[in-house]
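As you look at this complex, bear in mind that one protein chain is not there, while each of the others sits in place.
All chains are identified by letter, namely A and B, in their written order; residue positions are counted from 1 within each chain.
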């Protein structure tokens, strides 16, 4: 499928998700209320697909992921029927050994991390397991219902952290807090000191912890509209990449920043419009787009391929 | 010495420490109240020994390290008699040069980090130097007396941070706080914003900052009993290892998590019991043990050998 200029997300024919674009904002909603919004392989596949499209679609500035606020949960974790075998594909089970599995939650996390647009999770219900890992941690911003019950239950279920949470959580809340929540497996609310760094306040205009479930998506949308109107798509893409792929030394980070600055200033019109609108005290009208800007997109890191390579032909 | 099935920690013949096991909980207490619980080479050797045993002993789920609450301090730092030469072994002094020393505090920190069981420091008194570095930072959880005076005094004594604190502290409390406490050498209490991230609250049932010194160990024990009863030994070991040995990229972390998940689900019974007990709304009865689980234990990192190799035969 080609991403045409007037591509309509309704044509994707998704079963587990609903994707709707309104101007620069794409809202993706979980469509599994009857199953407590539990996580399945098809859910993951549709999720990856829509975030890949959002990354490529020049019309999209912000992606919001949310759920039906009347569903039993934002996401209740992996959909299990008494066993964890459903986590493994037939191919993985056939391959066997200790290294043939690829965690599905990880694919979800990669899809969000690799999306160069602003990503917002609008968490309007309880969240457990992957609902708190892959469906929250990799996002740029999180808006949440104050009454949400949050749990990383892995050690109390006999399994292990997934969706790259063992790596992302310490970076987001510090190692002391990450150890405490992952090794206790207890349940918290968004204002608890162990997790509150996940939901930092922005400004009085944009509350991030909301008293009612139905307030969460509107709050996220109001903030998304501000960002879509006032931030440069190219600046956002480079800023996200600088944060996600810092150098191994400060000198390398300096070289990356210098390169990014040169790319945006030499090839685009947004930096000029940014200064001009600031001096004229008006909203900027940024026109550069990732798909069309001169000089293209230059990552400075080597993407690692994690897909399983079959040992037999 | 072999770790027999009915091994008794009382037979270790320790001088500086007392080790007592009760069910899945091993409590290790400093036995140097008369010397202000100061830190010596023998203390370090016994400490390393008991944490190595706890790591290997399938009966142990949680290790608590604490002191006599009537002692002058939890640990007052290195035992000095007017000089720092006691920090060096005869071999190190003979070897000379700039690279023959190995910090004893570092051995203590390694012993805690490499222990695959849950570790809790029950800090029921003042703590300085190694009493705040090696005897607190590497632990998974810290319970503490609210009146404890805490100090990293290195820059005010003409020496440098030890016990790997220059690496662990920024990860636990952030670089801004770590710089402030290590470069000022001032004294703080546990609720001070610079250090409070070391003592995050858990839940109302499990307070971590206690008003009286004698309350600290009982609070740690209550939490330890919850964890010993409700968490899988294998899950804890893998979760700790994922946190301690993340990949250098998110892709590597994904591969590590995928591998760990495959190991626990394919070889053990705990994941099945975890789901079953959750669905039946009862406590889990986890049976997998590190020493007996099918498939054994597979670290994914290369342990570095730091012992001094003598240049002369």
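Basically, contacts are C-beta pairs under 8 Å (C-beta built on N, C-alpha and C of every residue); 3 or more make two chains touch, one makes a residue touch a chain.
Small disclaimer: the values here were computed from a predicted structure and weren't measured.
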Among A:106, A:134 or A:274, the residue in touch with the chain that has been omitted: A:274
For subunit B, the residues touching the chain missing from this view: 80, 82-85, 87-88, 92, 98-103, 106, 109-110, 113, 153-168, 170, 174-180, 182-186, 188, 192-194, 303-304, 306
For subunit A, residues in touch with the removed chain: 118, 140-141, 168, 171-174, 197-198, 200-203, 227, 230-232, 234-236, 238-240, 242-243, 246-247, 249-266, 268-276, 278-279, 284, 286, 288, 295, 298
